[in-house]
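First the structure, in the form of structure tokens, and then the observations on it.
All protein chains of the complex are present and in place, except for one that has been dropped.
Our next item is subunit A:
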Amino acid sequence: MAPLVPKSGDAIFASIDRVNAELFTLTYGAMVRQLLTDLEEVDVVNKQLDQMGYNIGVRLIDEFLAKSNVSRCVDFKETADVIAKVGLKMFLGVTASVSNWDPEGSSFSLVLDDNPLVDFVELPDTFQGLHYCNILSGVIRGALEMVSMKTEITWIRDMLHGDDAYELRVKLLKQIPEEYPYKDDE
């Protein structure tokens, strides 16, 4: 069988089923609004969004690997590129750029200039601490955990707080080797 060639983000994005962008944006907005009404505390909502993103990420990674045919990433740098160019393009329709690698190569910044989740959104003053797109950090964290990388993700810049772009800092904490559920000598 011929080796599968990894498809580019654009090609996959064009071939899978898509949903109306405004419907997606308004649904996400309604969900965040409801979370704020139910939980009331901005920090609790941030954590909840991250947890929801984590649950999405652990399931999303399988679809991603199946549709995109990318081979195993050699190092963390390649992982970063794959997330930015293929992953985000495939699921959100936007590409991000990777920058600000630290000297050990264990953490990088993902910069998004455009984010479909936040169209039309303006944060009122009472919710200034809210990380509206926190679901994205959860998704990336969950997806990477399923491929044996434990990461920590924080928001550096947020357009809803007045910055010019969205910047996520992804830090690799450790690579978890795969554990087999049975002992070798049995």
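Observations, loosely collected:
The definition used in the following text is that a residue touches a chain if its C-beta (ideal position, glycine included) is under 8 Å from a C-beta of that chain, and two chains touch if they have at least 3 such contacts; residues count from 1.
Assume contacts and distances are computed from a predicted model.
The unshown chain of the complex is recorded in UniProt as "Trafficking protein particle complex subunit 2-like protein", chosen from "ATP synthase subunit delta', mitochondrial", "Trafficking protein particle complex subunit 2-like protein", "Small ribosomal subunit protein mS26" or "ALA-interacting subunit".
Residue A:Leu123 is the one among A:Leu123, A:Met146 or A:Ala165 that touches the chain not shown. Summarising the interface, subunit A meets the missing chain with residues 22, 25-26, 29-30, 32-33, 119-124, 127.
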